[in-house]
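Yeah, one chain of the complex is gone here, protein chain that is, but the others are all in their spots.
Here is chain A:
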């Protein structure tokens, strides 16, 4: 089903190109999520979607609604700011949780904790007797 808003040609060009670019970048990121081998490698590719993919699609949305209502519509910037702020936060929390679980499980391939900060779990080094790497 082909349906599109009535836009002037310059706006249609910008909207179409931005949409295709943003969707392709997001798809590349999730394909990386499928193809990477370990969890710590898999953390990296999905960050393409929240940054470049969201930026392109929001740019398309801003252009489309601004051209349709003939005034600048910028409330999409809310989503951009929010996603840009929250994605590194969630992925870092997730990475720390995974690191904590791997250390608890006694996985030797993850680095031990050599910063004994207040929030870092002091679990593995004494339990395994292995020196910290590097």
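Methods note: a contact is a pair of C-beta atoms (placed from the backbone, for glycine too) under 8 Å apart; a residue touches a chain by one contact, two chains touch by 3 or more; residues count from 1.
What we mean here is this: contacts and distances are computed from a predicted model.
Taking the options "Acetyl-coenzyme A carboxylase carboxyl transferase subunit alpha", "Electron transfer flavoprotein subunit beta", "Cation:proton antiporter" or "assimilatory sulfite reductase (ferredoxin)" in turn, only "Cation:proton antiporter" matches the UniProt protein name of the chain that is not displayed. Not every partner is drawn; the one left out touches chain A at residues 1-7, 9, 12-13, 15-17, 19-20, 22-24, 26-27, 29-31, 33-34, 39, 42-43, 46, 49-50, 53-54, 57-58, 60-61, 64-65, 68, 75-76, 78-79, 82-83, 86-87, 89-91, 93-94, 96-98, 100-101.
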